[in-house]
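These notes concern the structure reproduced below.
A protein chain is absent from this complex, but the other protein chains hold their places.
Showing chain A:
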Amino acid sequence: MTDANDSDAGTNDATPPENDGQRFDRLPATAAERVVPGRPTREEVVGWWEQRYGVPPETWEGHTFWEKGNGKLWAFAADVVSPIAVEGLGLRILRTRQEHWKPSTNAVQRFATEATKNVVVLDGDEATRFAKGEDQELPRWDGDWGYVVAAHEIAGAVEPIGVGLYLHGELRSTVPKGRREDLS
């Protein structure tokens, strides 16, 4: 690969290169530039946030996207050499390479403030239970099933709290253990 815009570093050997979980590799811009099988493209990631949550594509203009580990995607506010062997690069935004892509709590808090779709706005008690990591019945939601943005109103605007999994009338909190808080 000589194209500087394509960091999906690989060779032209008969067997395609595999994802190396120990380092960060920049995502290819489009499917045509993909070298590592199964690696999402920048286009797919931007499109997924827009399609699923209505997050405007411009949100990501200043960020490069990277994969480390098995489908862990990171957004970084600048560009650096690829691959790069560092411990962390920006913010972990998304888990791919599974049937349903799952955004991270921190990504939703940072990037889903302008989300317009699949946003479940919780009242005070519901928000508190969600932040504690509790699952709750929520029969009033008639949007999509799957991973939703759980939000509440605070200081004059709706703010994302984290990622919920909505299934069979129940909203499950996916707030990681280390971020759960009893705010009652």
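Heads up, the rule we're going with is that contacts are C-beta pairs under 8 Å (C-beta built on N, C-alpha and C of every residue); 3 or more make two chains touch, one makes a residue touch a chain; residues count from 1.
The rule we apply is simple: contacts and distances are computed from a predicted model.
Enquirer: The chain that is not shown, which UniProt protein name from "Sn-glycerol-3-phosphate dehydrogenase subunit C", "Protein-export membrane protein SecF", "Diphthine--ammonia ligase" or "RsmB/NOP family class I SAM-dependent RNA methyltransferase" does it carry?
Expert: Going by its UniProt entry, the chain not pictured is "RsmB/NOP family class I SAM-dependent RNA methyltransferase".
Enquirer: Tell me which residue among A:G38, A:G88 or A:G169 touches the hidden chain in the full complex.
Expert: A:G88
Enquirer: Which parts of chain A are in contact with the chain that was left out?
Expert: Within chain A, the residues that touch the unshown chain are 4, 62-63, 75-82, 84-92, 104, 106, 109-110, 131, 154-156, 159, 161, 178-179, 181-183.
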